[in-house]
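The complex is shown incomplete by one protein chain, all other protein chains being positioned as in the whole.
Per-chain residue numbering starts at 1, and chain names A and B are given in the order in which the chains are listed.
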Amino acid sequence: CAPTNMFQGFQAIEAKPQDVKVGEDTKSTVMSRLGSPSTVSTFDPNVWFYVSQVTQVQSFYHPKVVRRDVVALTFNKDDEKVVNVATLSLKDGRVIAYNGRETPTRGRELSILEQLLGNLGQGSLLNNNQDLTPGSRPGQR
Amino acid sequence: CALLRKAGKKKEDDNTAYQEAPVDQLYAAGAAKLDSHQWSEGIVYFKEVERQHPYSEWSRRAILMQAYAHYEANQYDEAVADSNRFAELYPGNPTAAYAYYLKAECYFEQIVDVGRDQSSTQQALVAMQEVERRFPNTEYALDAKLKIDMINDQLAGKEMAIGRWYLRQGDTLSSIGRFKYVVDHFQTTSHTPEALYRLVEAYLTLGAVDEAKRNAAVLGYNFPGDQWYADAYKLMQSKGLHPDTPEPTNTKPHGFFHKAVNVLTFHKDQTPAPPKDDTAPAAPAQPAAQPKA
Partner (left out) sequence: QTAPAGPPPGAAPAPPAAVTPAPGAPLVPGAPAPANAVGEQSGVVERIVIQGNVRIEQDTILSYLPIQVGDRIGPAQIDLGVKTLFKTDLFSDVNIQLVGGELDVRVAENPIINQVVFEGNDNLKDDKLRDEVTVRPRGIFTKGKVQGDVQRIVELYRRSGRISVTVTPKIVELPQKRVDLIFEINEGPKSGITRINFIGNKQFSDNDLRGVVVTRESRIYRFLSSNDNYDPDRLDYDQEQLRKFYRNHGFYDFRIINTVAELAPDKNGFAVTYTIDEGPKYHFGKVKVETQLKKLNGAVLQQLLPIREGQLYEDKKIEDATDALTFAAGAAGFAFVDVEPHYTPNRQTRTVDLTFNVKEGPRVYIDRIDIVGNTRTLDPVIRRELQVTEGDAYNRVLVDRSKNQVKALGFFKDVDITQIPGSAPDRTGLQVKVTEQPTGELSFSAGYSSIDKLVLDLGVSERDFRGRGQDLRAEASIGSLRQQISVSFTEPRFLGRNLSAGSDLYVTKYDFSQYAGYNTASIGGALRLGFAVGSYSSLQLRYNLHSDDVQVDSSLCGNPPSVSPILCAERGHTITSLVGYTLRWDHRNDPFNPTRGFFTEFSQDFAGLGGSVKYVRSEAKGGWYHGFTPDWIFSATLNTGYIGGWGGSNVLVNDRFYVGGNDFRGFQIAGVGPRDTTPAYNQALGGKFKAVASLEQTFPDFLPEQYGIRTAFFTDVGTAGLLDAHDLRDPITHALEPRIRDNLAFRASAGISVWWKSPLGPIRIDLSDVLSKASYDRTENFRFSTSTRF
């Protein structure tokens, strides 16, 4: 069965972030042509990122990223002109083992009893079919 | 109170088995019930006080006692309703601070874990902020300030949980959005170091190395002793990058004690009872006990 592709993040239809011209384009021309950036650097408002990604989903396999284009535009602080256009693709990405530790949070967890008997519904979805023919076993559902 | 019988042929919603009794007796009986933790019985007495003597000082304090009793019996919605009624009827009264505080406490105790709907967390935040704003120099405001930090920490925790899930799912861009939201809106919470660390991880996944360095630098500069910075430093080195910020100072992982301390513990008994205001309610003006009509 054919895998399905999911197009995520920035969608470049006509105008592409890659062909932004250094020294010519400014923040406003980029904004009008491409729309607002996928994300901006956390602490430097003059670095914009346009990220687009294609993920392949097939049956029970983990979704696999098959293509990723990241374009980082750096602007000059004063005249807001484009100073540098850096393009990255999938092979530039680093494979990271994400850290397992988590900062603790609070809040009341559902107690086991509360979950089981928390909201009992009426009617029975229970499979109490009278399938009494000998040799039939619930395991063969 | 035969007049009542004639007017409404239907019985009042709560039972009025109690005869018209002097207000201080009713109040005292209610208070006794509360002391012996029989919340619902106490509530019936205070309702009676309020219904029979709506103008006395007693009825004002009766509403507060009802709110407190509902709160102790974990009937949060009724407690909030009573507090709102008090605020509506006696906005100027000094004990209104307690009513607002109790309402905020009710929402605060319904905060659930980050995996689920945080609507009561939002309500708690709004209510606590209102206590701090309306009654700035009361003991309630002090407690509210502390709890606001905890609530913000909880909201930041939810953003981080979703961010981590997106990161592990492979939706790197979505996770960056969430971690940036924590750094922008919840900078003073305990989650900021981890948010910066995750941004380093995410940008390295994308391959934007210098952005990763920038985030690691801010993390190192602001939280040099934090374990997260130690991890970030190790991560950068393992990828052949040498961050231009000093060595992490403390590489001792957090002890279990640190983890246990800030886990929210609900001590219901720490919540104060309604204040015994100094002006003991004046003996009711007209003789309370009317001969049974």
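Rule of thumb we're sticking to: contacts are C-beta pairs under 8 Å (C-beta built on N, C-alpha and C of every residue); 3 or more make two chains touch, one makes a residue touch a chain.
Predicted, not measured: the structure shown is a model, and the values here were computed from it.
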| item | value |
| --- | --- |
| Chain not shown: contacting residue from B:38, B:93 or B:129 | B:93 |
| Contacting the left-out chain in the complete assembly, out of B:97, B:162, B:217 or B:241 | B:162 |
| Residue touching the undisplayed chain, where the options are B:177, B:224 or B:275 | B:177 |
| Touching residues (missing chain, whole complex) on subunit B | 3-4, 7-10, 12-13, 47, 50-51, 53-55, 85, 88-93, 112, 114-117, 119, 158, 161-162, 165-166, 168-169, 171, 173-174, 177-178, 181 |
| Subunit A residues touching the omitted chain (full complex) | 1, 4-11, 13-14, 35-36, 38-39, 51, 57, 59-62, 110, 112, 115-135, 137-141 |
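One rule holds in what follows: only the chains that are shown with their structure count from here on.
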| item | value |
| --- | --- |
| Length of the line joining the C-alpha centres of subunit A and subunit B, rounded to whole Å | 33 |
| Contact footprint of subunit B on subunit A as seen in their complex | 8-9, 38-39, 41-44, 47, 49, 51, 53, 55, 62-63, 65, 68, 70, 72, 86, 88, 92-96, 98-99, 101-110 |
| Subunit B - residues contacting subunit A, complex | 110-114, 121, 150, 153-154, 157-158, 160-161, 164, 167-173, 176-177, 180, 183, 190-191, 193-194, 196-197, 199, 201, 204-208, 211, 214-215, 218, 227, 231, 235, 239, 259, 262-264, 266 |
